[in-house]
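A short worksheet on the structure shown next.
Note that this complex is displayed minus one protein chain, with the remaining chains in position.
Presenting chain A:
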Amino acid sequence: MLFVHLFSQHALRVSGSRLRLRRILSLQDLQLKMSHEEKLKNYRTAPFDARFPNTNQTRNCYQNYLDYHRCNKALTAKNKDPAPCEWYHRVYKSLCPIAWVQKWDDQLEAGTFAGKI
């Protein structure tokens, strides 16, 4: 099962004669304030996806591959910067076997890819 443990930490620091209690920002708080660039910089692995909660993550891989290409297509059609789509690229690179990605890329180039993009 792919899942990420999210936790907040309390750190106790002794500085001189004073005790200071500091709350380190949890991963959730950071994600709320992050932009796309920051999210990509802090990316470690594919996060838990509620659509695919079980052990078999095949469809998670395929869905992110599709979403990457759909996102690129949609944003370039609207003449917007396709930078946010890089998230999907990183996720499917984390999840998918390289052989599958190569096969799908070849199919896309040849125009024989079966998925709806």
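FYI, a contact is a pair of C-beta atoms (placed from the backbone, for glycine too) under 8 Å apart; a residue touches a chain by one contact, two chains touch by 3 or more; residues count from 1.
One rule holds in what follows: contacts and distances are computed from a predicted model.
Selecting from "Origin recognition complex subunit 2", "Cytochrome c oxidase subunit NDUFA4", "Importin subunit alpha" or "Erythropoietin receptor", the unshown chain of this assembly corresponds to "Cytochrome c oxidase subunit NDUFA4" (UniProt protein name). Against the chain not shown here, chain A presents residues 1, 3, 6, 28, 31-32, 36, 39, 47-48, 50-53, 59, 63, 67, 70-71, 74-75, 84-85, 87-88, 116.
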